[in-house]
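One chain of protein is taken out of this complex; the other chains stay put.
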Amino acid sequence: MTKYSALLFISGLVFLLMVITGLLPMGHTPMLVGNAILEGAKDQVGAANVVTSVVLGYRGLDTLGELSILFAAASVVGLVLTKSSFNKHASNNDDKHDHHDSGFVAVNAIDLIFPLLLVVGMYIITHGHLTPGGGFQGGVVLAVAFSMLVIVRPRRVSINHGMVSIIESFAGVSFIVIGVVALFKGQSFLQPLLGHGEFASLWSAGTLPLLYLAVGLKVGAELAGLLLALNTDEVAS
Amino acid sequence: MNSFFTIEGILYFGAISLSIIGLFGLLVSKNLFRMLLSLVLFEAGANLVLVLSGFIRNGIAPIFLDGNSGAVMNDPVPQALVLTAIVIGVGVQALALSLIFRVKKHYGSMDMRTIRSKLEREIATQAGVTPPGSNEAPAPVKLVKGEAHE
Amino acid sequence: MIWVVAVVVFIMLAAALAVLFLPNMIAAVVASAVVSLSLTVIFAIVKAPDVAMTEAAIGAGLSSLILAIGLKRLGYWKTDSIDKVKAGERHD
Partner (left out) sequence: MNSLVLLVVLPLFAAFIIPVVAKFSPKLSLFTGPVVLCINLLLIMSAWIKVGSGSEAIFLGGFLPPVGIVFYIDHFSLLFSGLIAGMVLIVWPWDAKESRLYSLYMLLSAASFGLVLSADLFNLYVFYELLAVATYGIIAASPISKVPNSSATAASLRYLFISSAGSVMLLLGIAIIYTLTGTLNIAHLATMTTSLDGFAGLSAFALIAIGAGVKAEMFPVNSWVAEVYGTIPRQLSALLAGLVSKLAVILIIRMLLMVFQQQAAFDLLLVVGMLGVISGEMVAWRAKDMIRMLSFSSIAQLGLIFIAFSIAGSKGLWIGMALMLHHLLVKGGLFLMADRFAGHMGKLKGLAKHSPMAAAVFLVFVLSLLGVPPFPGFWIKLLLILNLAEQGGGLYHVAIATILLATVIETAYIFKFVRILYQKADADSTPINKNYSSSYTFAKLFALILLVSMLFVSPISNHLKDIANHSASPHIYINKILPTKQLGDRS
């Protein structure tokens, strides 16, 4: 019964979506907002990468909301998977002894790659307003770098959960503080401040690089925490 | 109507098909992990539709470089939206996985139907009602009496 | 160009179907990574480099890593497929 209704639903949806696709203006959409942003982005925000202007300038609140969603997801994963109570986060010191370092190849490869990944991650974050990439992508690289290190050699390296949560709080708070500073300078929340600098140079686009740095730290800390929480073998029952 | 055999036509077809495959999997699968994979596909399809909504034929990437003043650029807004949507998607995915771990641990099964019937029985027992439409004996429930009131 | 797009879309859809119908979960996760990679190529083709980068880092990299952790912890980390998969756990 459920199956048939599901199939009926699906076929209806297939029909609907196919018809819609036929009706859409493909390849020549009326980009009203898009054109306005392409015209004004250079003067209003000053980042060479217009997508960054949109992510942190025109739609900064969306980015803040997105960070909050990641934060919520990481909190829930922590709540669901660890036995921690107030003040005490489940430290993986206790179950160290059942972990073994991975094989020779993995250990050496990650030792070799780790600094490289850090540099690449920081480069992607700090050049987010000039080239493709930015806080999210660089943050992911950082998170993967750290959690690979922990996963590959759990005996030698452990990430301090308290440190991770302080970093993520600090990054989120600084994003908000940058926004609120603009608010109290008599302008509105998350308005780009500081001079635009020389266009397409590293020190340009006002507060955008700072915001992206906060985003990168936050995303990195959040995702590293997520990956490690998912990877701990201990589940509260 | 559009002519179909163009780059946009093929891409729209791919995007819509991807979403439909994802939704189909979500509705028809019984396995929790497979449902999660289907959800990922569904999200990916929607993201592709969103990116295509800013696609201009022969447009260039929306980045100001030295040599490209005057060229037609793609719409930057959908690209920014999709960045947000992708990150949201991965958060939800990790969250779902952590819930699946717990559910697997508690029910010992990955089958949505089994879990749902067990869940309904638990709720009914908790409320002190005979479970609706169950012929078998109710499963032993670990809960202590009186919890329903808490 | 159009043929490149057609081939990538074809690979993507085939991989998506494989995600639903492959009995082995490791293969299904790998197929979903293939979907992400084809999406990355498509995003690059439609001139969305930021999105392509994000999809490569998050969709193909991080998401696959998360799913692989899931495979490991849910006991799907085994290469023998149909005969060992329990009836209740098999996709319908």
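Per-chain numbering from 1; labels A, B and C assigned in written order.
In this text, a residue touches a chain if its C-beta (ideal position, glycine included) is under 8 Å from a C-beta of that chain, and two chains touch if they have at least 3 such contacts.
None of these values were measured; they are calculated from a predicted model.
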Response to the item:
Output for the hidden chain's shown neighbours is A, B
Response to the item:
Which of B:Leu11, B:Ile63 or B:Val77 touches the missing chain? It is B:Val77
Item to complete: Using the touch rule from the top, list residues of chain B that touch the missing partner.
Response: 19, 22-23, 26, 32, 35, 39, 42-43, 46-47, 49-50, 52-54, 75, 77-78, 81, 84-85, 88, 91-92, 95-96, 99-100, 102-103, 105-107, 112, 115-116, 118-120, 122-124, 126-130, 143, 147-150
Worksheet item: Residues of chain A in contact with the chain that isn't shown?
Response: 16, 19-20, 23-25, 29-37, 39-40, 44, 57-62, 64-66, 68-69, 71-73, 75-76, 78-80, 84-87, 162, 165-166, 168-169, 172-173, 176, 179-180, 182-183, 187-192, 236-237
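Keep this in mind: only the chains that are shown with their structure count from here on.
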Worksheet item: Taking touching chains as linked, do they make an open path (line), a single closed cycle (ring), a hub with spokes (star), an all-linked set (complete), or other?
Response: complete
Worksheet item: Which integer distance in Å separates the CA centroid of chain A from that of chain B?
Response: 19
Discussion item. Centroid from C-alpha atoms only, then distance chain B to chain C, rounded to Å. What do you get?
Written reply: 14
Fill in: Of all residues in chain B, the ones touching two or more other chains
6-7, 13, 24, 28, 52, 54-55, 61, 63, 79-80, 83, 87, 90, 94, 97, 101
Discussion item. Among all residues of chain C, which ones touch two or more of the remaining chains?
Written reply: 49-50, 54, 58, 62, 66, 69-70, 73
Worksheet, complete the sentence: In the complex, chain A touches chain B at residues 3, 6, 9-10, 13-14, 17-18, 21-24, 26-29, 31, 33-34, 37-38, 41-42, 48-51, 53-55, 58-59, 62-63, 65-66, 69-70, 72-74, 76-77, 80-81, 131-132, 136, 199-200, 219, 223, 226, 229-230, 235, 237
Response to the item:
Listed in rising order, the residues of chain C that touch chain B in the complex are 1-2, 5-6, 9, 12-13, 16-17, 19-20, 25, 28-29, 32, 35-36, 39, 42-43, 45-51, 54-55, 58-59, 62-63, 66-67, 69-71, 73-74, 76, 88-92
Worksheet item: Tell me, which parts of chain A touch chain C in their complex?
Response: 49, 51-52, 132-134, 136-137, 140-141, 143-144, 223, 226-227, 230-231, 233
